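Every protein chain of the complex appears in place save one, which is left out.
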Amino acid sequence: MPASKTGYLTVASSNSLERSDIMNQPPDIVRSAYIELVVTDLARARAWWVDLIGFHVQHEQDRALYLRGYEEFVHHSVVLREGRVAACERMGFRVRTADDLDRAELFYKERGCEVQRMPEGTTPGFGETVRTVDPLGFPIEFVFHIDRVDPLVQRYDLRHGASINRLDHINIAIPDVPAAYAYYTSLGFGLSETIEDLADGTLYAAWMFRKQTVHDIAFTLGAGPMLHHVAFAVPESHHILSLCDTIGARNQAHYMERGPGRHGVSNAFYLYLRDDDGHRVEIYTTDYFTGDPGHQPIRWDVHDERRRDFWSNPVVPSWYQGSVGLLDLDGNPIPVQAQDPTERTVTVGADGIGIVVNE
Amino acid sequence: MPASKTGYLTVASSNSLERSDIMNQPPDIVRSAYIELVVTDLARARAWWVDLIGFHVQHEQDRALYLRGYEEFVHHSVVLREGRVAACERMGFRVRTADDLDRAELFYKERGCEVQRMPEGTTPGFGETVRTVDPLGFPIEFVFHIDRVDPLVQRYDLRHGASINRLDHINIAIPDVPAAYAYYTSLGFGLSETIEDLADGTLYAAWMFRKQTVHDIAFTLGAGPMLHHVAFAVPESHHILSLCDTIGARNQAHYMERGPGRHGVSNAFYLYLRDDDGHRVEIYTTDYFTGDPGHQPIRWDVHDERRRDFWSNPVVPSWYQGSVGLLDLDGNPIPVQAQDPTERTVTVGADGIGIVVNE
Amino acid sequence: MPASKTGYLTVASSNSLERSDIMNQPPDIVRSAYIELVVTDLARARAWWVDLIGFHVQHEQDRALYLRGYEEFVHHSVVLREGRVAACERMGFRVRTADDLDRAELFYKERGCEVQRMPEGTTPGFGETVRTVDPLGFPIEFVFHIDRVDPLVQRYDLRHGASINRLDHINIAIPDVPAAYAYYTSLGFGLSETIEDLADGTLYAAWMFRKQTVHDIAFTLGAGPMLHHVAFAVPESHHILSLCDTIGARNQAHYMERGPGRHGVSNAFYLYLRDDDGHRVEIYTTDYFTGDPGHQPIRWDVHDERRRDFWSNPVVPSWYQGSVGLLDLDGNPIPVQAQDPTERTVTVGADGIGIVVNE
Partner (left out) sequence: MPASKTGYLTVASSNSLERSDIMNQPPDIVRSAYIELVVTDLARARAWWVDLIGFHVQHEQDRALYLRGYEEFVHHSVVLREGRVAACERMGFRVRTADDLDRAELFYKERGCEVQRMPEGTTPGFGETVRTVDPLGFPIEFVFHIDRVDPLVQRYDLRHGASINRLDHINIAIPDVPAAYAYYTSLGFGLSETIEDLADGTLYAAWMFRKQTVHDIAFTLGAGPMLHHVAFAVPESHHILSLCDTIGARNQAHYMERGPGRHGVSNAFYLYLRDDDGHRVEIYTTDYFTGDPGHQPIRWDVHDERRRDFWSNPVVPSWYQGSVGLLDLDGNPIPVQAQDPTERTVTVGADGIGIVVNE
């Protein structure tokens, strides 16, 4: 066998089209890639996110932790920064090329949004980024270059907690779901699933994707804009059960808000947690492939009890509310608009358990 | 809440760039999408693929079965056609747009390959396709339109066997792996993992992807071109163990060739099966996301015992050979070129178990 | 190697003491072994118990089904008999020797209970039995001989549903838990766990065993005597999740009453179901060994939220009530004594979900 050329070790660009001359386009978003959260006690947050849940600490600097899951080949997907009030500082999208940063800048300026261009190194491990507050009122950031770091996929000797693989998606609470749907459609997101009133067309929730899974972003009807939750993929359902058992052993059930269970929407096996600051985290596994052209959404009727839990276990009312508020580009809280209270009803089911009907 | 616009139920095209005027490009392949196999006894093949392994029969026509996994939203991913000699009739790639069929036709004609354009309906459930025998000597086909059929993802009442989700990848046996690597690179495939001699750069095997997983195609060094195996994703590792137990209960261990185990390459939990015609099928779960721009490959040294089985369990020698031969566009067998026999060694390890070193 | 004696294929009696002359003893109960239930539609019951849940039909005769789990080497552990009103006809204990039937007869006659001696074959697969209504008001039966039938442990090709292994325990609803505790102690049962008010010593629930697991019998405080539930062991937790998914797929969540979850008491992973007649069935796995001499019970305080669900998920109020009534030796309903209603409180927790405090 002849010796190979070193060339074959280069990854071919997965999309070889020339794009540099096409600027009247939204940025080509690859996926939801990271989240930056303010926590009020960094040591306590580390005990929760790292020791209990199972993230890897990639970097620590200036009262902030940079975390990743074991399947992430890049510097981090979570930043926990110590501050006075728990909040979501920003969520971040990775784009396909450096040019997409220019497109992002242009796209949001044309929509009247304030845009900041942050130089390489502003965030450890990151190249240049573009920050804005989007038309929905969310602080978002775009990045192309993230440092590649040593693979940990098979470091089973280090994996612990729920064996966190990677950030999967971000869910936002917002009073106007159709507006959120329209905006993310304009960014090129596909629609994988909805909760609707199939009788009258009211849209209660939507799941949208860029990467080839069920979603990168989803919308929950409620007061907002707020962060609803950030979700992390783990390998198998038993990793989720194991985390539940550990939390039970520590007598810290207040960290578990909902689940474990099987979602109707997305088919994922799930668990919702709240950290000490109220940040809601979903642990998530076994959703499905959506990468085919023309992939059609699955539409759930709001009256199908299985939409939120495929086994029809009731959703705890607290879950229907956003978790933490957001910060603007200057670090100030973004005002929250109440959902019309007439649209939210709490009833008590025949079995004595309260059922929330805000969908 | 205002009634939603019907518009939000449309899937946005996931790549919004205009491509129709860019023809000097390879077809934009979305993924490995299907395989067509000749079996010598269709009833026996049905008992194996459907009753034992767990596929869903979508369609049956003219001595052929059209099968899909429970996560596939499209008509089929496997065709089993009855014939005189077991073979692989073709493997198929799904492309992103109808225009990519034109690109495929041009791309292969320019490379001197015979190309056939097949009208819609030639294959049940399929639109127009383009067939060729590629420069590696493989019969391949491109399709854009495949009928969308009812989702079965959550039909847990129907799932059985190993709970097959979807076709994940195809592996080909070929005497010249670097040539296969170069050809698939020209088609825009990314490289996720390799087995090499890190000392001298010899390339023994490579894993390449279009969809955002470890691979759509892989190359195993050996006599060829032959089909090595076709792999199907299942939800969790216990589904694989369950299939092993069922095969044990039926006293049909001859169907199990290798595994179960954890791959070094790809990190997947795996099992290799051979059906009654010798078709090799891999059951596969929990590999990882590769969709980031600039994703870098993992390079395994050929001397790392963990490359093929992360627990270093020996690979049975038969596994290193292709499974079935291929058919050209006229249905005639494609000649197989032997691998240089000096490159293949079988030794017996200290523990008395034969170890193949063809890598 | 010399040929062996046929003798080594005989099972040694596991207790070799001479007992025949020791009659002033309770019967030596090996375990809770079977239950006989009245169902109102046998075809419907078969669809549930066999097709959905996963029992093996060993025998069918005279409008009755005789079922077993795949780990049971004996004729049956469940009898479903068609009748006008759903009920529990009897629960059955297997005893160690034929002499224990005599002891049972004497033991209950001395306690003033009506006793019937049933000849071999009254129940298909059974030798002679002794029936009575015990001091708690339960119809019980003792059997020594049960036909040994072909092992199905490894018939993974037949296992389905939740892969039922064997009857594990029976739980009874009763207004006086200390009386039930005292009675079963007199029968030689050991105590593995309790729910008590550790401040005042009130006993709310107890788990007692003869075989070397957490229990054969347990008591739930409530109106009674009634059957609370019968539990069946399965191999692993994923078999329980799989059953939940199948029920979801069939849109039959009304069959799921509570769970899945991890018990505090017993450590078992569990799911509670109700069949179409209201019979409550628990699917249960991974409790622990209790066979050591002097095994000490684990005592849970009634205020520890983890006692019923180790993850502190709320118990649905319906679960605290018995499932079906009982029949006396003539087949007539046994009267139910109400629990003092002042002992039962329903409150609504801070999260809006109703919490039952009858413990």
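So that you can tell them apart, the chains are marked A, B and C in the order they are listed, and the count of residues begins at 1 in each.
Everything below uses one rule, namely that a residue touches a chain if its C-beta (ideal position, glycine included) is under 8 Å from a C-beta of that chain, and two chains touch if they have at least 3 such contacts.
Being a predicted model, the structure only gives us computed values, none of them experimental.
S.K.: Over the full complex, note down every shown chain the hidden chain is touching.
M.R.: So, spelled out: the chain left out of view touches A, B, C.
S.K.: For the chain that's not shown, point to the residue among C:R131, C:R166, C:R258 or C:R308 touching it.
M.R.: The single option touching the absent chain is C:R166.
S.K.: Which one touches the absent chain: B:V115, B:A179, B:M256 or B:V336?
M.R.: For the chain that is not drawn, the touching residue is B:M256.
S.K.: So which bits of subunit B touch the chain we can't see?
M.R.: 237-238, 241, 244-245, 247-248, 251, 253, 256, 260, 262, 264, 269, 305-306, 310-314, 316-318, 346, 348, 351-354, 356
S.K.: Which residues does subunit C use to touch the chain missing from this display?
M.R.: Counting only subunit C, the missing chain is touched by 1-19, 22, 25-26, 28, 30-31, 71, 73-74, 94-97, 144, 146, 148, 151, 153-154, 165-166, 177-178, 181-182, 185, 188-191, 194, 196, 200-204, 206, 210-212, 221, 235-237, 264, 267, 286, 288-289, 291-299, 310, 340, 343.
S.K.: Tell me which stretches of subunit A touch the chain missing from the display.
M.R.: 154-158, 236, 238, 242, 245-246, 248-250
Note that only the chains that are shown with their structure count from here on.
S.K.: Please decide if copies subunit B and subunit C contact each other with the same set of residue positions, more than half shared, or with different positions, and reply same or different.
M.R.: same
S.K.: Could you tell me the distance, in whole angstrom, between the mean C-alpha positions of subunit A and subunit B?
M.R.: Centre separation, subunit A to subunit B: 31 Å.
S.K.: I'd like the Å distance between the centres of subunit A and subunit C, where a centre is the mean of that chain's Cα atoms.
M.R.: That pair's centroid distance is 45 Å.
S.K.: Could you grab the centroid distance between subunit B and subunit C? Build each centroid from C-alpha atoms only and quote it in angstrom.
M.R.: One centre to the other, that is 49 Å.
S.K.: For subunit A, what residues touch not just one other chain but two or more?
M.R.: In subunit A, residues 237, 264, 310 touch at least two other chains, as defined above.
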